[in-house]
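Note that one protein chain of the assembly has been removed; the remaining protein chains are unaltered in position.
Then we have chain A:
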Amino acid sequence: MHKIVKNALLNAKKGRWFTLACVVVMSFSFFLLSIFITVGAVSYNLLRYLETRAQITVFFKDSTSEQEILLEKDQLEKDPNILEARYTSKDTALQNYISEHKDEPLLLESLTKDIFPASLDIRARDLAYLPQVEKKYKENTLVEEVVFYKDVVNSFKQFSNIIVYGGLALVVLLLLTSTITVLLTIGSSIYVKNEEISVMRLVGASNWYIRGPFLLQGVLYGTVAAVISEVVLTVLVSFLGNDIAVLFKGIDVIKINWLYLVVVFFIQILFGAFLGLLASWGALRRYLKI
């Protein structure tokens, strides 16, 4: 066995430039794969977050009294399909605005509660019930405007799909390039050792003895590339993790922890080794006749 490992390392060393090309292309592919998986996870968490926020906000006309609004709230709370109906009075809306923009005095000049409508934030137990709620309040004469967050969520969903699926398409293309690079590298190793291989066959070397080093060579490329990609990812997350969290203003979108990185690390190594093995196997079928 140690001869097979030794020969695999020798093959990689002899074709050092090919080895470098393979490792760089594979590392880049794996790194991008990790990035897009992470973007996918962040998008998913953000969507979950958005879906748990107020799903419909009903803004009432200025002429609508607080009593009328509270009556609507009571009716909603009696409805078993409604999870929550939260009332925001004109005063509260003003206070919220002031606290959100306390560092921007220009925005707060000559503000009165009259410009803020009173509202009800409504959440349903099942998202499918929301269109009925929306319809009901759109027809209500007390209501100024109904904002249905489904549109916001859908827009975000579409946007994140474009990023994730576009990214994955790019990754698939890169993985294909990686596979072809490994295939050609192993092919060139086989070509260089053609004479040795023909002697090996005639002196009775087992098929595994001949094939093993080439298979292992591909596994080695994939594994090294996965390790490099994972190290770069870990360093990036360590340095940028907090900045990313700040970007989302405290929304818990990025749940990356060390366990996550360890799991991704092992999955990537297995995936890298498998991809290398697959490419080597293809090269052996294509270039090595025993």
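Simple rule for what comes next: a residue touches a chain if its C-beta (ideal position, glycine included) is under 8 Å from a C-beta of that chain, and two chains touch if they have at least 3 such contacts; residues count from 1.
Basically, contacts and distances are computed from a predicted model.
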Exercise. Name the absent chain by its UniProt protein name; which of "Cell division ATP-binding protein FtsE", "Spore germination protein KC", "NADH-quinone oxidoreductase subunit N" or "Response regulatory domain-containing protein" is it?
Worked result: "Cell division ATP-binding protein FtsE"
Problem set entry | Residue touching the undisplayed chain, where the options are A:81, A:132, A:155 or A:207 | A:207
Exercise. Given the contact definition stated above, which residue among A:20, A:152 or A:199 touches the chain not shown here?
Worked result: A:199
Problem set entry | Chain not shown, touching residues in chain A | 3, 195-196, 198-207, 209, 290
